[in-house]
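Coming up: subunit A.
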Amino acid sequence: MNAVSSAPILKIANVVAGYTAGHPVLRGVNLIAQPGHITGVLGPNGAGKSTLLRAIAGFLQPSSGRIVLGDEDIAALPPHRHMERRIALLPQGRSTFPELTVAENIELGGWTMRGDRARLRQAVEAMFARYPHLRALRDRPAGSLSGGQQRAVEIARLVIGDPKVLLIDEPSVGLSPIVAAQVYRELEALKAEGRTILLVDQDVRAAIKIADYAYVLSSGRNDIEGDRSAFEGDLGVMVRRWLGV
Partner candidate 1 sequence: GREALAQQQPIVIGGTLGLTGSFAEPSADYKVVYQRWLDEVNEKGGLLGRPVKMIIYNDESTPTVAQSLYSRLLDQDQVDLVLAPYTTFIGGAIVPIVLSHQKLLFNGGFVGINIFKHAKGSIIGSYTYQEPDYTRGLFELIKGLPEDKRPKRVAIFAAQNPFPIVVRDGVGGVGGALNFAKAAGMSVVLNEQYPPNTTDFTGLVQKAKEANADMLLELGLPNDSLQVARTVKQQGYKPLIFCTCGSQVTTLSAWPKLGSAADGVIGTTISWPSQGYAGLTELADAFKKRGDDTLPTYAIVGYAILQVIEQAVDGAKTLNQGALKAYVHSHEFKTVAGNFRYQDDGTPVFSQVVLQYIKGKNQVVWPKDAQTAALVTPMP
Partner candidate 2 sequence: MTASAEQPLLAIDAVGKRFGGVIALDDVSFSVGAHSVVGLIGPNGSGKTTLLNVINGVFAADHGEVRLSGIRIDRKRSCELAATGLTRTFQAARVFRTLAVRQNLFIPLLHQSALDRTAASARANELLELVGLTKHAESIASEISGGQQRLLEFARALVSRPRLVLMDEPFAGVHPQIKTLLVRCIRDSVAREGTSFIIVSHEVPDLVAMSDFMVCLVEGRTAATGSPATVIQNERVIEGYLGRA
């Protein structure tokens, strides 16, 4: 099915995971992310998309199944070890450090560079250059920013860590159209830099537009999948199918 034949960078095989023992949320999910591609993960509310990303990022221990990054099974790895392997999560909802300033928030995104303070400082400046609208907010505590401004800080904090694989959960929520469009352009730029992106988004149209390949989850299981053309062709039908209406 998969058009690209290079070795997948991230491979999820038969993952079963949940929050309480005996009640799995993910009930055997399979997924492959090709390097340098954007892979969409779609599905109705409560399908288990965020749970999947959290499991990949190490916040949840799968009770069975494998999560393979490159050629290493990272399923049992604690979350903070993921950044060393340059795989990073942008979680759903708010996740700034509210009492630290915007600059400090972004700086901490480069925690793995902590050995080299000069480089880190440069990287922070590079982020302000890349996201100029954050510059004015530089010394404000992140908790006092508006919802969209906080999301922007989070994205900058993600990017500064220079991850190879990005797990992104609803990047554009709360962003105004201009900024949202920028974010999608940014995702494409990240892809162009050779990074791999796993994108969860409710904005199906936007997601399909930039995703190379997309999976649909429903009730913690794989539903349908396909590449961009497959989805663009018959979006309405697809949407109706996921809902099982």
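Please note the rule applied: a contact is a pair of C-beta atoms (placed from the backbone, for glycine too) under 8 Å apart; a residue touches a chain by one contact, two chains touch by 3 or more; residues count from 1.
How these were chosen: all candidates are chains of the complex that A comes from, given by their letters.
Predicted, not measured: the structure shown is a model, and the values here were computed from it.
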Pick from 1 or 2, the complex member that touches subunit A: 2
Candidate 2 partner contacts - residues on subunit A that touch it in the complex: 19-20, 43-51, 92-94, 140, 144-149, 151-152, 170, 173-181, 202, 204, 239-240, 243, 245
